[in-house]
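Take this structure first; my questions come after.
Just one protein chain is left out here, and the rest sit where they should.
Right after this comes subunit A.
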Amino acid sequence: MREYKVVVLGSGGVGKSALTVKFVSGTFMEKYDPTIEDFYRKEIEVDSAPSVLEILDTAGTEQFASMRDLYIKNGQGFVIVYSITSLQTFQDIKSMKEQIMRVKGIENIPMILVGNKADLEHQREVPSKEGATLAQIWGCPFLETSAKNTQNVNEVFIEIVREMNTSPVKESNGCCCIV
């Protein structure tokens, strides 16, 4: 079974954890223990191929510059999240692709752009079109999600697995790549 490492990036408060929790725990979980080893691991079937995803949730560590660098080095696919209710969070992620490219030292990076909090339509600050445009520039899929209503949550992770399947990452050890 192929294993995928997916990093969830985005500013504080966009609901990265909520997405992660929804995905790893499904609808119900009796006990949460975020400190156990396989808490962030989940098996899913994508296009009838069983796969294991390990999610690297960056929530809480956004401000630690060098930790983010380490996360990116470790990841293979990237879920980049902003909140549709905050233009600032959308601005924050605009340079994300370059930043990942700089760290990874490769061009074709599997990623997906996600506008979260789609349930708060009345507070929307970022039009869907803008998200779609940025995704087009990046050449990656785009989804609007609601962790609250479990809208498109699984789809995000299925999509990123597909992305990783179509652009197989040359596994550089991330350490000595020449940028």
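By our rule, a residue touches a chain if its C-beta (ideal position, glycine included) is under 8 Å from a C-beta of that chain, and two chains touch if they have at least 3 such contacts; residues count from 1.
The criterion applied here is as follows: contacts and distances are computed from a predicted model.
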What does the UniProt entry say the missing chain is called, choosing from "Succinate dehydrogenase assembly factor 3", "EKC/KEOPS complex subunit GON7", "Ras guanyl-releasing protein 3" or "Ubiquitin-conjugating enzyme E2 G2"? "Ras guanyl-releasing protein 3"
Tell me which residue among A:57, A:144 or A:159 touches the hidden chain in the full complex. A:57
Given A:35, A:48 or A:166, the residue that touches the chain left out of view is A:35
Hidden partner chain, residues of subunit A it touches: 11-13, 17-18, 20-21, 25, 29, 31-41, 54, 56-67, 69-71, 73-74, 91-95, 98-99, 101-103, 105-107, 174-179
